[in-house]
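Please read through the structure below; I'll follow up with questions.
For this depiction, one protein chain was excluded, whereas all remaining protein chains were kept in their positions.
Showing subunit A:
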């Protein structure tokens, strides 16, 4: 239809996926804490596991462990940026979701395709009053998971999504 007469992208230098929308809804900055805590625990475990060869007697095994630790420190250092990149947008008939800086991903899900909405809260998120909203369609690969929403926002969003989905129902 409309995509075929695209001009060659050579004169558009953009390498990244860009979108015209600017008014993205962002997740709460407090979610950084949740993410960091998760990565610290996971990273500590992985680093400990990576040090096992060193403890068993492999002389240069420490390189493995240190490498793992550095990797996780880098991941943790980028957490604020990563969290800032998460955004969603309630368009008229669909939900647009984005996340990732290095690995960008945009998803568009029509409201009518919604099968159910899940709200889950982990222990750290609960302590900070945050919740995680999952928009489930009949396709497992849709994968729309909005983390770090304040609980009342999440509940409002859930009610809104259910309401708009009801008016835009389609067959499976």
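Heads up, the rule we're going with is that contacts are C-beta pairs under 8 Å (C-beta built on N, C-alpha and C of every residue); 3 or more make two chains touch, one makes a residue touch a chain; residues count from 1.
Please note the rule applied: contacts and distances are computed from a predicted model.
Colleague: What protein name does the UniProt record of the undisplayed chain give, "PH domain-containing protein", "Carbon monoxide dehydrogenase", "Isoquinoline 1-oxidoreductase, beta subunit" or "Putative hydrolase subunit"?
Modeller: In UniProt, the chain excluded from the picture bears the name "PH domain-containing protein".
Colleague: Decide which residue listed in A:38, A:80, A:112 or A:150 touches the omitted chain of the complex.
Modeller: Only one of A:38, A:80, A:112 or A:150 touches the chain omitted from view, namely A:112.
Colleague: Which residue among A:117, A:144 or A:157 touches the omitted chain?
Modeller: A:144
Colleague: Spell out, residue by residue, where the missing chain touches subunit A.
Modeller: Against the missing chain, subunit A presents residues 1-4, 6, 8-9, 12, 14-19, 93-94, 96, 100, 102-110, 112-113, 115, 137-144, 166-172.
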